[in-house]
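All protein chains but one are shown in place.
Just so it is clear, A and B label the chains in written order, and each chain counts residues from 1 on its own.
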Amino acid sequence: MSTENILFVDHLTMRFGGIVAVHDLSLTAERRKITALIGPNGAGKTTVFNCITGFYRPSGGTMRLTHDDGREVRLERLNDFRIAKQAKVARTFQNIRLFPGMTALENLMVAQHNALMLASGLTFLGLIGAPSWRSAEKRAIDQAKFWLDRIGLFDRADDAAGNLPYGDQRRLEIARAMCTEPALLCLDEPAAGLNARESAELSALLLAIRSQHGTSILLIEHDMSVVMEISDHVVVMDYGVKIAEGTPQEVRDDPKVIAAYLGADEQEAIAVMESGT
Amino acid sequence: MDYFAQQLINGLVLGSIYGLIAIGYTMVYGIVGMINFAHGDIFMIGGFIALISFLVLVSFGLTAVPVILLIVLLVSMAITALYGWTVERIAYRPLRHSFRLAPMLSAIGMSFVLSNYSQVAQGARVKPVPPIITGGYTLHESSGGFVVQLSNIQIVVVVTTVVLLAIFTWLVARTRLGRDMRACEQDQTMAALLGVDVDRTISMTFVIGAALAAVAGMMYLLYYGLVDFFMGFVAGIKAFTAAVLGGIGSLPGAMLGGLAIGLIETLWSAYFSVEYKDVAAFSILIVVLIFLPTGLLGRPEIEKV
Partner (left out) sequence: MPEQTHASRAPGVTFIFKKALISALVALVLFSLMIGIRTEAGPSGQLIYWTRFGDLASMVAIVFGGSIIVELLRQWLGPADTIRIVPQRLQQGLAIAGRLVAPLLLIFTFLVPVIFYDQRYILDLGILVLTYVMLGWGLNVVVGLAGLLDLGYVAFYAVGAYSYALLATNFGLSFWVCLPLAGILAAFWGMLLGFPVLRLRGDYLAIVTLAFGEIIRLVIINWQSLTGGPNGVSGIPRPTLFGIPLTPADDGLAARLGIEFSPTHRIVFLFYIILAMALLTNWVTIRLRRLPIGRAWEALREDEVACRALGINTTTTKLTAFATGAMFGGFAGAFFATRQGFISPESFTFQESALVLAIVVLGGMGSQLGVALAALTMIGGFELFRGFDQYRMLVFGVAMVLLMIWRPRGLIGHRAPTVFLKRAQAISSDLVKEGHG
């Protein structure tokens, strides 16, 4: 039995010393849908991400992830690598974190580490070259090849990741995250630094991931064209709290959201909107 | 109780010496983010320079002890500071933008150079020196016959340390150089854009650290009556432990850490075992870095992803 929502964040609070970065935030992400988290810089979006993906331990609140089979995982109780491994939450980073000294193919192979470790019998089967290991390795390479082809880097599989152009690196990071076969994919500003054509390719890629792989996506983004085009649901943050949520159209027309981005207050924003300028 | 009091005094004196060396470590780590592995050997060189200066002065017929001490202090500070400056210029500055491992390996290399240079230049045998400052005060005589003493040399060490600490704290807090140092510690690029001569500031940091280490070397010579080539290695690790204990980047922390290490080492030797006193000091380093990575007075760091 699969419920409608894959991620439930309830009353999430994150404090750093005296600073409250996130205050009493609640949001839900629907299964097999794309949820966008937007807001001005400093709103606390990446902090929320870091809490969900296990890099920060939240000061309060709960985060529940529900798998397809109904299994529930409490994310605030897991830390570190376990969120990726057990909860099947994958992420990309604001500043690309590839393995620059390894090839694109190797990057994707590292992503499949846990499955391969099991298949290699904790290395020992691998050392002796057992057939079960060899076929597992081949399967992993095939999966990597599939994703390289999907993001258009098949011909550059053997190039060092650090040598790839910026747009390719961004897509490679997403492909690497997908190689972990996640249930929830968290993307931190995937369109940052991309031009219009690259942004359109990114949007197409994310839509394909949603429909063909059934992966739920949660993304932070400043590029409104991407947000408007692909999001099913948008959550807006400012100063650590949620100020609006809804469909992209609802959020776009919400005076509170406009005010937050403009730095003006709500009355001014409404006045501007009503005057038609 | 009296035995304990005596160990306290001894420990604080030893700790002052460690503290002076630790300041050099903490200042350099704060400003360029590297452990100056050669700093302990700078301390050793300071001791040697002091030794040779003493010898020369005495052989010229000088007998006034305060005059000799002052001259030796200034000479060894000056020359050792030049050693510190040279090491930075040759081995660290070219590597400032290289990858992380490079300055550290260069520092290790420089450490070998300094200790073996001394050995080659002065011969491998230990050099003893007759006590230059003698006498002291009896603080307390217990019924059991144990005497708690405060020797003149101990007073000299502590007073010198306090004076120098005051001078350098003032330097860092009030002068232009100190401000520049603190700016470079926070953000080198921005400091450079605002007109701070980063190269010169970093050089001065090394120079000051070396000068203080020279004083420590001279104090060590006066206190223990000898210098040897490898005293830099062990003293260096202990002083670095002190710097970490007090919180890397904090000047008062370095001195506090030094006193703590001096006390722990002396008390351990007195009450447990002398052979394993170095093991105790090294173990403290490991324990501090595991449980208190930012030290007692340091600032906690949050990892940004």
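Simple rule for what comes next: contacts are C-beta pairs under 8 Å (C-beta built on N, C-alpha and C of every residue); 3 or more make two chains touch, one makes a residue touch a chain.
The model shown is predicted, which means the values in this text are computed figures rather than measured ones.
Out of B:A5, B:V129, B:V158 or B:A270, which residue would touch the omitted chain in the full complex?
In the complete complex, the chain left out is touched by residue B:V129.
For the chain not shown, which residue from B:Q6, B:T26, B:S106 or B:Q188 touches it across the whole complex?
Checking the options B:Q6, B:T26, B:S106 or B:Q188, the one contacting the hidden chain is B:S106.
Just to verify: which one of A:T123, A:N195, A:Q249 or A:Q267 makes contact with the chain not shown?
A:T123
Looking at B:M27, B:L51, B:M181 or B:M204, which makes contact with the chain not pictured?
Residue touching the absent chain, from the options given: B:L51.
Can you tell me which of A:A29, A:L98 or A:A183 touches the chain that was removed from the display?
From the options A:A29, A:L98 or A:A183, the contact with the absent chain belongs to A:L98.
Name, in rising order, the residues on chain B that touch the hidden chain in the full complex.
Residues of chain B in touch with the missing chain: 29, 33-35, 45, 48-49, 51-53, 55-56, 59, 79, 82-83, 86, 90-91, 94-95, 98-106, 108-130, 233, 237, 240, 244, 275-276, 278-279, 282-283, 285-286, 289-290, 293, 303, 305.
Mind listing the chain A residues that contact the chain we can't see here?
53-55, 80-85, 90-91, 93, 97-103, 105-106, 109-111, 113-114, 116-117, 120, 123, 126-127, 141, 145, 154, 157-160, 162-163, 176-177, 180
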